[in-house]
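Excluded from the complex is one protein chain; the other protein chains are retained at their positions.
Up next is subunit A:
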Amino acid sequence: MLILRQLRKLNAAQRLQLGVDQSRRNLSDASLQYDKDPQPLFTDAETQRLLQSMTQLQLEKVFRKRTVADNSTETKFMTTAQLEKEFVLTIEKAKKLLQMPPVVQIKKDTERIISKDPALKDFDNSKYVFTDISFGLRPSDRKVVVRDVDGTLAYAPLETQKRMNQLYFPLDGRRSYTPRMFSDEQLLQRCLDDHKYEFILDRLTVQYEPYEAEFHNISAKVFTHLNESKQFDLLRSTRHFGPMAFFYAWHRCIDDLLYDMIRRDYPYNAVQLIALSYKIHNVPVEYGKTLSQLEALQPTPAERALEELLSRLKKPSEKGIEQEIQTAIGKTEQDFAADEISLKFIEQYIGSEHALKKVQLELAVQTLKEVNLEKLQLFKGLKKAHGVQAS
C-alpha cells in the first residue's frame, strides 16, 4: 500500500516536472538551433580532424587531478621500452577521453502502432509497459512496447524507452529524474556564472542523449554564455571543445573564439576554425592548400603529446643545445614558418566580408606578428651565439 502511494506521488511529481520542462523548452526556443541535420558535416573525416586539432591535447589538462573515490597511487619499476609502450597507451587513452559527443539532429517522436485491439479496451485503468530485458542489447535496439488503456499496442515513445532502459540497465551517473541543475533555470544560471562549463556539459552528456531537445537547448545556452564570457580556454583539451567550435562555425559567430586563439598564440587553430566555417557555409575560398601546407609543417596534437612524453625519458645531458634553445623560446623553425602561412590566411579572412570584429582581430594579428618577429630574431641570435648550424 505504502509503495503504491509512493509511486503515485512519484508519478505526480514527474508530471509536474514535465510541465516545467515544457515551459523551459518554450523559453529556450529563442536560442540557437541547428536548422538542418548537422550530423553528416560533423562526422565528416576532415571536420573531425580539424576539430580534434583545434581541441589540442594538453596532457596536464586531460590527466588533471580529479576528486575520485579511489585516489591511491601505484609505484612501479619500468624499463625504458616498457615506458615507451606505456606512453603510447597513455596517448590512446587521452584520445578516448577527448572523444567528442556527436552533434546530431533532434529526434522526433513518431507513433508506431503495432496493433489495435478494441476488444481489450478498459482491461485496466493504467497502461502496461513491456520491456525486452535480454542481456547484451544496445539501448537503442531494446524493444519497449506499451499497451494503452484503449487496447492499442504501440512502440513506446523515446522518453519511456529511455526510462525503461535506465530502470533495468542503469547508466552510471544518469538519474531517472531530471537533475535540479537542468530543471531549475536559476541553478543552471548559477553554474554558468561560475564558469563551470565543463561540469555542465559533462553532466549533460551523461544525463541526456545527443538527439534529445534538452541536450541541444542546454548546450546551446552554455555555448552562447561561453561566447559572452570568452573563457574558451576552460574547454580547451576537453571533449566539448569540438562541438563548441562546430556550433560557433555553424552559427557564424567564430570571431570571439578566433580572437582568443590568436591572442593565445594558436594561429594554426585559427586557420582551422576559419576553414571549418568556410566548409560549413560552402564559401568559395580555397583553404585546402593552406591546410595541407600547415599539416606538413605541424604535427597532430597526439604526436606532439607523445613527443612531449618521450622527451621526459631523455636525460638532461642528452638534450642538445638546439633543443634547449627551442624549449627556451617555445617554438621551432617549422613553427615560425607555419605561423607565417597561417597569419597570411587569417589576414585574408579579416579582409573578407565574413569577419565581423575586424579591428580587434587586426590588432591581435599585428601583436602576434611583432612578438613572433622578436622571437625569431632571438632564436636566430641564440643559434648563432651557440654555433648551431642554421638549416
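Criterion: a residue touches a chain if its C-beta (ideal position, glycine included) is under 8 Å from a C-beta of that chain, and two chains touch if they have at least 3 such contacts; residues count from 1.
Keep this in mind: contacts and distances are computed from a predicted model.
Participant: Among "DNA-directed RNA polymerase III subunit RPC3", "Dynactin subunit 4", "Adenylyltransferase and sulfurtransferase uba4" or "Small ribosomal subunit protein uS5m", go ahead and choose the protein name stored in UniProt for the chain not displayed.
Facilitator: Not shown, but named in UniProt as "Small ribosomal subunit protein uS5m".
Participant: Of A:81, A:119 or A:359, which sits in contact with the chain we cannot see?
Facilitator: Selected residue, touching the omitted chain: A:81.
Participant: Which parts of subunit A are in contact with the chain that was left out?
Facilitator: Answer for subunit A: residues 9-10, 13, 17, 59, 62-68, 70-83, 86-87, 90, 93, 97, 175, 177, 179-180, 312-313, 315 touch the chain left out.
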